[in-house]
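For this depiction, one protein chain was excluded, whereas all remaining protein chains were kept in their positions.
The block that comes next holds chain A.
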(Lines give C-alpha, C1' and ligand atoms only; values in the text may rest on other atoms or scores of the structure.)
Protein backbone atom coordinates (compact mmCIF):
# COMPACT_ATOMS: atom_id res chain seq x y z
CA UNK A 1 0.00 0.00 0.00
CA UNK A 2 1.10 3.51 -0.80
CA UNK A 3 2.59 5.23 2.26
CA UNK A 4 0.11 7.89 3.31
CA UNK A 5 1.27 8.29 6.87
CA UNK A 6 2.68 11.72 6.07
CA UNK A 7 -0.60 12.96 4.65
CA UNK A 8 -2.64 14.55 7.40
CA UNK A 9 -6.41 14.43 7.06
CA UNK A 10 -8.52 16.34 9.55
CA UNK A 11 -11.97 14.76 9.88
CA UNK A 12 -14.93 16.76 11.08
CA UNK A 13 -16.55 14.43 13.59
CA UNK A 14 -20.04 14.97 14.94
CA UNK A 15 -20.40 11.89 17.07
CA UNK A 16 -22.63 10.30 14.44
CA UNK A 17 -22.16 7.12 12.48
CA UNK A 18 -21.31 8.82 9.17
CA UNK A 19 -18.32 10.80 10.40
CA UNK A 20 -17.20 7.82 12.51
CA UNK A 21 -17.03 5.62 9.42
CA UNK A 22 -15.34 8.46 7.51
CA UNK A 23 -12.51 8.44 10.05
CA UNK A 24 -12.36 4.65 10.02
CA UNK A 25 -12.02 4.43 6.24
CA UNK A 26 -9.28 7.06 6.15
CA UNK A 27 -7.42 5.34 8.95
CA UNK A 28 -7.64 2.04 7.02
CA UNK A 29 -6.24 3.81 3.98
CA UNK A 30 -3.19 4.73 6.02
CA UNK A 31 -3.60 8.49 6.42
CA UNK A 32 -2.51 10.50 9.45
CA UNK A 33 -6.06 11.04 10.68
CA UNK A 34 -7.02 13.68 13.26
CA UNK A 35 -10.59 13.87 14.53
CA UNK A 36 -12.05 17.27 15.39
CA UNK A 37 -15.40 17.92 16.99
CA UNK A 38 -16.99 21.25 16.21
CA UNK A 39 -18.94 22.83 19.01
CA UNK A 40 -21.29 25.25 17.30
CA UNK A 41 -24.18 25.49 19.68
CA UNK A 42 -24.72 25.35 23.42
CA UNK A 43 -28.03 23.87 24.50
CA UNK A 44 -27.06 23.22 28.12
CA UNK A 45 -30.29 22.72 30.05
CA UNK A 46 -31.13 23.43 33.67
CA UNK A 47 -29.56 20.13 34.72
CA UNK A 48 -26.30 20.94 32.95
CA UNK A 49 -26.98 18.41 30.19
CA UNK A 50 -25.70 19.46 26.77
CA UNK A 51 -26.10 17.52 23.53
CA UNK A 52 -22.61 18.56 22.47
CA UNK A 53 -21.08 16.95 25.56
CA UNK A 54 -22.77 13.64 24.77
CA UNK A 55 -21.75 13.85 21.12
CA UNK A 56 -18.17 14.68 22.07
CA UNK A 57 -18.09 11.62 24.31
CA UNK A 58 -19.06 9.53 21.30
CA UNK A 59 -16.31 11.16 19.23
CA UNK A 60 -13.83 10.29 22.00
CA UNK A 61 -15.00 6.68 22.16
CA UNK A 62 -14.78 6.17 18.41
CA UNK A 63 -11.40 7.89 18.11
CA UNK A 64 -10.03 5.73 20.90
CA UNK A 65 -11.30 2.67 19.05
CA UNK A 66 -9.51 3.89 15.93
CA UNK A 67 -6.46 5.01 17.90
CA UNK A 68 -6.47 8.51 16.44
CA UNK A 69 -6.11 11.79 18.35
CA UNK A 70 -9.24 13.91 18.78
CA UNK A 71 -9.84 17.49 19.79
CA UNK A 72 -12.58 20.03 19.92
CA UNK A 73 -12.93 23.47 18.42
CA UNK A 74 -15.43 26.06 19.49
CA UNK A 75 -17.23 27.98 16.73
CA UNK A 76 -20.20 29.05 18.83
CA UNK A 77 -19.79 32.78 18.32
CA UNK A 78 -19.00 32.45 14.62
CA UNK A 79 -21.96 30.10 14.15
CA UNK A 80 -24.24 32.53 15.93
CA UNK A 81 -23.10 35.47 13.77
CA UNK A 82 -22.93 33.74 10.42
CA UNK A 83 -25.58 31.04 10.55
CA UNK A 84 -28.05 31.64 13.32
CA UNK A 85 -28.38 35.38 12.68
CA UNK A 86 -28.99 34.65 8.99
CA UNK A 87 -31.56 32.04 9.99
CA UNK A 88 -33.47 34.55 12.13
CA UNK A 89 -33.16 37.35 9.57
CA UNK A 90 -34.59 35.17 6.83
CA UNK A 91 -37.56 34.15 8.96
CA UNK A 92 -38.10 37.79 9.86
CA UNK A 93 -38.16 38.55 6.12
CA UNK A 94 -40.86 35.90 5.65
CA UNK A 95 -38.60 33.43 3.87
CA UNK A 96 -37.64 29.83 4.60
CA UNK A 97 -33.88 29.74 5.21
CA UNK A 98 -31.57 26.78 4.86
CA UNK A 99 -29.13 26.90 7.78
CA UNK A 100 -27.36 23.70 6.68
CA UNK A 101 -26.31 25.36 3.43
CA UNK A 102 -25.04 28.37 5.37
CA UNK A 103 -23.27 26.19 7.94
CA UNK A 104 -21.38 24.37 5.19
CA UNK A 105 -20.49 27.63 3.51
CA UNK A 106 -19.38 29.63 6.53
CA UNK A 107 -18.39 27.10 9.17
CA UNK A 108 -17.54 23.60 7.96
CA UNK A 109 -15.87 24.56 4.70
CA UNK A 110 -14.50 27.93 5.75
CA UNK A 111 -13.76 28.43 9.46
CA UNK A 112 -13.22 24.72 10.03
CA UNK A 113 -11.10 24.36 6.92
CA UNK A 114 -8.94 27.24 8.16
CA UNK A 115 -8.64 25.46 11.49
CA UNK A 116 -7.59 22.25 9.74
CA UNK A 117 -4.98 24.11 7.70
CA UNK A 118 -3.74 25.59 10.97
CA UNK A 119 -3.25 22.04 12.21
CA UNK A 120 -1.09 21.23 9.21
CA UNK A 121 -3.82 19.30 7.40
CA UNK A 122 -3.35 18.32 3.76
CA UNK A 123 -7.04 17.47 3.47
CA UNK A 124 -10.30 18.09 5.23
CA UNK A 125 -12.74 15.17 5.26
CA UNK A 126 -16.38 15.04 6.29
CA UNK A 127 -19.07 12.38 6.30
CA UNK A 128 -21.15 14.05 3.60
CA UNK A 129 -22.69 11.90 0.90
CA UNK A 130 -20.98 13.57 -2.05
CA UNK A 131 -17.94 12.87 -4.18
CA UNK A 132 -14.99 14.85 -5.46
CA UNK A 133 -13.27 13.82 -8.69
CA UNK A 134 -10.38 15.23 -10.63
CA UNK A 135 -11.04 15.59 -14.33
CA UNK A 136 -8.82 17.39 -16.84
CA UNK A 137 -6.92 19.14 -14.07
CA UNK A 138 -10.12 20.35 -12.47
CA UNK A 139 -11.73 19.04 -9.31
CA UNK A 140 -15.47 18.58 -9.52
CA UNK A 141 -18.09 17.76 -6.93
CA UNK A 142 -20.42 14.88 -7.78
CA UNK A 143 -23.54 13.53 -6.17
CA UNK A 144 -23.16 10.73 -3.65
CA UNK A 145 -24.06 7.36 -5.17
CA UNK A 146 -26.80 6.84 -2.59
CA UNK A 147 -29.54 8.78 -4.33
CA UNK A 148 -31.60 8.98 -1.22
CA UNK A 149 -28.75 10.45 0.86
CA UNK A 150 -26.97 12.69 -1.68
CA UNK A 151 -26.03 15.90 0.15
CA UNK A 152 -24.64 18.04 -2.66
CA UNK A 153 -27.77 20.17 -2.33
CA UNK A 154 -26.42 21.44 1.01
CA UNK A 155 -22.90 21.87 -0.35
CA UNK A 156 -23.74 24.12 -3.30
CA UNK A 157 -22.31 27.25 -1.70
CA UNK A 158 -18.82 26.01 -0.85
CA UNK A 159 -15.96 27.58 -2.76
CA UNK A 160 -14.68 25.84 -5.90
CA UNK A 161 -11.12 26.69 -4.88
CA UNK A 162 -11.21 24.43 -1.84
CA UNK A 163 -12.41 21.28 -3.65
CA UNK A 164 -8.81 19.97 -4.12
CA UNK A 165 -8.47 19.95 -0.34
CA UNK A 166 -11.69 18.05 0.37
CA UNK A 167 -12.37 14.35 0.83
CA UNK A 168 -15.81 12.74 1.04
CA UNK A 169 -14.99 9.09 1.74
CA UNK A 170 -18.66 8.08 2.02
CA UNK A 171 -19.62 9.40 -1.40
CA UNK A 172 -19.31 6.01 -3.07
CA UNK A 173 -21.31 4.18 -0.39
CA UNK A 174 -24.94 3.67 0.42
CA UNK A 175 -26.09 4.58 3.91
CA UNK A 176 -26.86 0.92 4.53
CA UNK A 177 -23.25 0.00 3.75
CA UNK A 178 -21.98 2.71 6.10
CA UNK A 179 -24.01 1.24 8.95
CA UNK A 180 -22.75 -2.22 8.06
CA UNK A 181 -19.13 -1.05 8.19
CA UNK A 182 -19.75 0.59 11.56
CA UNK A 183 -21.33 -2.60 12.90
CA UNK A 184 -18.61 -4.80 11.47
CA UNK A 185 -16.00 -2.76 13.34
CA UNK A 186 -18.18 -2.47 16.41
CA UNK A 187 -17.89 1.31 16.41
CA UNK A 188 -19.45 2.93 19.46
CA UNK A 189 -21.78 4.92 17.21
CA UNK A 190 -22.85 1.98 14.98
CA UNK A 191 -26.44 1.97 16.15
CA UNK A 192 -26.73 5.67 17.04
CA UNK A 193 -29.83 7.23 15.56
CA UNK A 194 -29.29 9.70 12.73
CA UNK A 195 -29.82 13.26 13.79
CA UNK A 196 -32.88 14.80 12.23
CA UNK A 197 -33.87 18.34 11.52
CA UNK A 198 -31.84 21.48 12.00
CA UNK A 199 -28.86 20.82 14.26
CA UNK A 200 -29.45 23.56 16.80
CA UNK A 201 -33.11 22.69 17.20
CA UNK A 202 -32.57 18.96 17.36
CA UNK A 203 -35.59 17.00 18.53
CA UNK A 204 -37.28 20.02 20.03
CA UNK A 205 -40.48 21.54 18.82
CA UNK A 206 -39.64 23.92 15.98
CA UNK A 207 -42.40 26.40 16.76
CA UNK A 208 -41.44 26.61 20.42
CA UNK A 209 -37.78 27.05 19.53
CA UNK A 210 -38.41 29.85 17.07
CA UNK A 211 -40.74 31.68 19.43
CA UNK A 212 -37.86 31.94 21.93
CA UNK A 213 -36.01 34.16 19.47
CA UNK A 214 -38.64 35.86 17.32
CA UNK A 215 -41.88 37.37 18.56
CA UNK A 216 -44.79 35.59 16.92
CA UNK A 217 -47.43 37.86 15.44
CA UNK A 218 -50.68 36.00 14.90
CA UNK A 219 -52.86 37.27 12.07
CA UNK A 220 -55.44 36.36 9.49
CA UNK A 221 -55.53 33.49 7.03
CA UNK A 222 -57.09 34.59 3.77
CA UNK A 223 -57.63 33.28 0.30
CA UNK A 224 -55.97 35.27 -2.46
CA UNK A 225 -59.32 36.89 -3.12
CA UNK A 226 -59.51 38.13 0.46
CA UNK A 227 -61.88 35.65 2.06
CA UNK A 228 -60.92 35.17 5.73
CA UNK A 229 -60.47 31.48 6.56
CA UNK A 230 -59.14 31.69 10.11
CA UNK A 231 -56.11 32.77 12.15
CA UNK A 232 -52.44 31.94 11.84
CA UNK A 233 -49.91 31.80 14.73
CA UNK A 234 -47.23 33.89 13.03
CA UNK A 235 -46.09 33.89 9.40
CA UNK A 236 -42.67 32.43 10.23
CA UNK A 237 -44.22 29.13 11.25
CA UNK A 238 -45.47 28.37 7.74
CA UNK A 239 -43.80 27.50 4.49
CA UNK A 240 -45.07 27.55 0.93
CA UNK A 241 -46.95 24.38 -0.03
CA UNK A 242 -47.56 23.34 3.56
CA UNK A 243 -50.76 21.48 4.37
CA UNK A 244 -50.37 20.56 8.03
CA UNK A 245 -51.55 22.70 10.91
CA UNK A 246 -53.90 25.10 9.16
CA UNK A 247 -57.01 23.88 10.93
CA UNK A 248 -59.42 24.92 8.20
CA UNK A 249 -62.46 22.68 8.21
CA UNK A 250 -65.23 22.30 5.71
CA UNK A 251 -65.73 20.28 2.58
CA UNK A 252 -63.74 19.88 -0.59
CA UNK A 253 -60.01 19.61 -1.22
CA UNK A 254 -57.49 20.17 1.58
CA UNK A 255 -56.07 23.66 2.15
CA UNK A 256 -52.48 24.67 1.47
CA UNK A 257 -50.28 27.66 2.23
CA UNK A 258 -49.75 29.49 -1.06
CA UNK A 259 -48.14 32.73 0.12
CA UNK A 260 -47.52 35.39 2.75
CA UNK A 261 -48.16 39.11 2.95
CA UNK A 262 -45.61 40.50 5.37
CA UNK A 263 -46.91 44.06 5.30
CA UNK A 264 -50.42 43.09 6.36
CA UNK A 265 -49.35 39.96 8.26
CA UNK A 266 -51.66 37.77 6.18
CA UNK A 267 -51.14 34.08 5.40
CA UNK A 268 -52.57 33.14 1.99
CA UNK A 269 -54.27 29.77 1.70
CA UNK A 270 -55.96 28.02 -1.19
CA UNK A 271 -57.67 24.72 -1.76
CA UNK A 272 -56.07 21.80 -3.59
CA UNK A 273 -52.58 20.36 -3.84
CA UNK A 274 -52.32 21.57 -7.41
CA UNK A 275 -53.77 25.03 -6.92
CA UNK A 276 -52.41 27.28 -9.65
CA UNK A 277 -51.09 29.85 -7.14
CA UNK A 278 -48.50 27.29 -6.13
CA UNK A 279 -47.10 26.97 -9.64
CA UNK A 280 -44.35 28.98 -11.27
CA UNK A 281 -42.10 28.76 -14.33
CA UNK A 282 -39.08 30.89 -13.44
CA UNK A 283 -37.05 32.09 -10.49
CA UNK A 284 -34.35 34.61 -9.72
CA UNK A 285 -31.40 33.18 -7.84
CA UNK A 286 -29.01 35.37 -5.86
CA UNK A 287 -25.70 34.54 -4.17
CA UNK A 288 -25.02 32.23 -7.09
CA UNK A 289 -21.92 30.11 -6.59
CA UNK A 290 -20.30 28.09 -9.37
CA UNK A 291 -18.34 24.92 -8.71
CA UNK A 292 -17.17 24.54 -12.31
CA UNK A 293 -15.44 26.73 -14.88
CA UNK A 294 -18.03 27.44 -17.56
CA UNK A 295 -18.77 29.99 -20.20
CA UNK A 296 -21.74 31.61 -18.52
CA UNK A 297 -22.43 34.23 -21.16
CA UNK A 298 -24.64 31.72 -22.98
CA UNK A 299 -27.81 30.23 -21.48
CA UNK A 300 -26.97 26.96 -19.72
CA UNK A 301 -29.22 23.92 -20.13
CA UNK A 302 -29.00 21.68 -17.08
CA UNK A 303 -31.12 20.16 -14.35
CA UNK A 304 -31.95 21.65 -10.96
CA UNK A 305 -33.23 20.78 -7.51
CA UNK A 306 -35.34 23.32 -5.64
CA UNK A 307 -35.43 21.36 -2.40
CA UNK A 308 -33.52 18.55 -0.76
CA UNK A 309 -34.38 15.04 -1.97
CA UNK A 310 -36.51 16.30 -4.82
CA UNK A 311 -36.06 14.81 -8.29
CA UNK A 312 -34.14 16.95 -10.78
CA UNK A 313 -36.07 19.10 -13.26
CA UNK A 314 -34.87 20.50 -16.56
CA UNK A 315 -34.00 24.23 -16.50
CA UNK A 316 -32.22 26.89 -18.52
CA UNK A 317 -30.00 29.23 -16.53
CA UNK A 318 -29.42 32.80 -17.72
CA UNK A 319 -26.59 34.39 -15.73
CA UNK A 320 -27.00 38.14 -15.38
CA UNK A 321 -24.20 40.67 -15.34
CA UNK A 322 -24.50 41.22 -11.59
CA UNK A 323 -23.97 37.50 -10.99
CA UNK A 324 -27.60 36.70 -10.23
CA UNK A 325 -29.32 34.14 -12.43
CA UNK A 326 -32.75 33.74 -13.98
CA UNK A 327 -33.70 30.09 -13.99
CA UNK A 328 -36.41 29.09 -16.45
CA UNK A 329 -38.15 25.79 -15.87
CA UNK A 330 -38.91 23.27 -18.63
CA UNK A 331 -42.14 22.43 -16.80
CA UNK A 332 -44.02 24.56 -14.24
CA UNK A 333 -42.90 23.77 -10.69
CA UNK A 334 -44.95 23.56 -7.50
CA UNK A 335 -44.15 25.41 -4.26
CA UNK A 336 -40.88 27.07 -5.13
CA UNK A 337 -39.93 28.73 -1.85
CA UNK A 338 -37.92 31.94 -1.44
CA UNK A 339 -34.93 31.44 0.87
CA UNK A 340 -34.36 27.83 -0.16
CA UNK A 341 -31.51 26.81 -2.43
CA UNK A 342 -31.68 26.07 -6.13
CA UNK A 343 -28.88 23.72 -7.12
CA UNK A 344 -27.72 22.94 -10.66
CA UNK A 345 -26.51 19.63 -12.03
CA UNK A 346 -25.17 18.18 -15.23
CA UNK A 347 -25.50 14.46 -14.95
CA UNK A 348 -23.90 13.69 -11.61
CA UNK A 349 -21.76 16.82 -11.53
CA UNK A 350 -22.98 19.53 -9.18
CA UNK A 351 -22.45 22.79 -11.05
CA UNK A 352 -23.28 25.15 -8.20
CA UNK A 353 -26.33 26.90 -6.89
CA UNK A 354 -27.91 29.96 -5.42
CA UNK A 355 -30.62 31.22 -3.11
CA UNK A 356 -34.16 31.54 -4.45
CA UNK A 357 -35.04 35.22 -4.25
CA UNK A 358 -38.02 35.82 -6.55
CA UNK A 359 -40.46 33.48 -8.25
CA UNK A 360 -42.33 34.20 -11.52
CA UNK A 361 -45.20 32.92 -13.59
CA UNK A 362 -45.39 34.10 -17.16
CA UNK A 363 -42.76 36.72 -16.32
CA UNK A 364 -44.88 38.19 -13.54
CA UNK A 365 -43.45 38.00 -9.98
CA UNK A 366 -45.63 35.92 -7.68
CA UNK A 367 -46.17 38.78 -5.28
CA UNK A 368 -48.27 36.62 -2.96
CA UNK A 369 -45.11 34.68 -2.02
CA UNK A 370 -44.06 37.67 0.07
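Note that in this section a contact is a pair of C-beta atoms (placed from the backbone, for glycine too) under 8 Å apart; a residue touches a chain by one contact, two chains touch by 3 or more; residues count from 1.
As a working rule, contacts and distances are computed from a predicted model.
The protein name that UniProt records for the chain not on display, among "TonB-linked outer membrane protein, SusC/RagA family", "cysteine desulfurase", "Electron transfer flavoprotein subunit beta" or "Dihydroorotate dehydrogenase", is "cysteine desulfurase".
Here one chain is not drawn; of A:52, A:83, A:221 or A:356, the residue touching it is A:52. Considering the full assembly, A:117 is the residue among A:117, A:139, A:162 or A:328 that touches the omitted chain.
Seen across the whole complex, the unshown chain contacts chain A at 34, 36-37, 39, 42, 44, 50, 52-53, 55-56, 60, 69-74, 114-115, 117-120.
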